[in-house]
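The structure's right below; bear with me while I get my questions together.
The complex is shown incomplete by one protein chain, all other protein chains being positioned as in the whole.
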Amino acid sequence: MDRLLVTTTEREQMVNITHSVQAMIRSKRWINGTMKLFCPHTTASLTFTEGNDPAVGRDFLGALTRSIPYGGGWNHSGNAEAHVKSALVGHNVEIFVERGQILFGSWQGVFFCEFDGPRPREVWVKWFGC
Amino acid sequence: MDRLLVTTTEREQMVNITHSVQAMIRSKRWINGTMKLFCPHTTASLTFTEGNDPAVGRDFLGALTRSIPYGGGWNHSGNAEAHVKSALVGHNVEIFVERGQILFGSWQGVFFCEFDGPRPREVWVKWFGC
Partner (left out) sequence: MDRLLVTTTEREQMVNITHSVQAMIRSKRWINGTMKLFCPHTTASLTFTEGNDPAVGRDFLGALTRSIPYGGGWNHSGNAEAHVKSALVGHNVEIFVERGQILFGSWQGVFFCEFDGPRPREVWVKWFGC
């Protein structure tokens, strides 16, 4: 297993990790296969979204908070709403790779979703060649 | 990598692609393994749901729009709400295959979720035998 380190700088943040993922593929010399990313945190997630306009990430975080608000009314004390967001958005993403390049649609990026930062975080990685 | 083409005909639409997926398995002569489907779009997703009653798909789209409404209040201009839905529902699904057949529960189908159509769309596919 390999690790990508992500240092978040805000309470809630969408961090575009596409460049770090591509750099890992290059440094490991992975050519054809699939790269599995796993988020080992219960108040963070991984997802794909539009990588060009950071407003999309703010809209995503804002929409989640409208449905899953901060503050009272939770059973778990402290960061309950961050746990709920994390369980909903999910922890596994998988990226197809060919000829050493990520296969993404034109606008796609892969994002680390921080719901309870700022913190040092990790993304765990496994590679399966094919 | 292989491709499934999906032509959506409405702004928002749940397209049951189960038959196309099974046809690809047959034409490729895939027998035992796992089929990875990836949605390369930032305003569409993939998921599993009830394949017999189309009302379920309408309920799914309706529930998303109640929480993530059209119209004003977004930072990204245009189709922000479609990006939010796409990032929430997700882009990776994986289907177990044995003896050339999809392994699904009795009521399951695999669906392409269109949030900003109508458009020609693709689903990207990788096969891992076992």
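First chain written, first letter: the chains are A and B, and each begins at residue 1.
Criterion: contacts are C-beta pairs under 8 Å (C-beta built on N, C-alpha and C of every residue); 3 or more make two chains touch, one makes a residue touch a chain.
This structure is a prediction, so every number in the text was calculated from the model and none was measured.
Listed by residue number, the positions of chain A touching the unshown chain are 1, 36, 38, 40-42, 67-68, 74-77, 80-81, 83-84, 86-88, 90-92, 94, 124, 126, 128.
Contact between chain B and the absent chain runs through residues 34, 47-50, 53, 55-56, 58-60, 62-64, 66-67, 88-90, 92-94, 96, 98, 103-105, 107-108, 111, 128, 130.
Criterion: only the chains that are shown with their structure count from here on.
If you lay the C-alpha trace of chain A over that of chain B, the rotation comes to 120 degrees, to the nearest 5.
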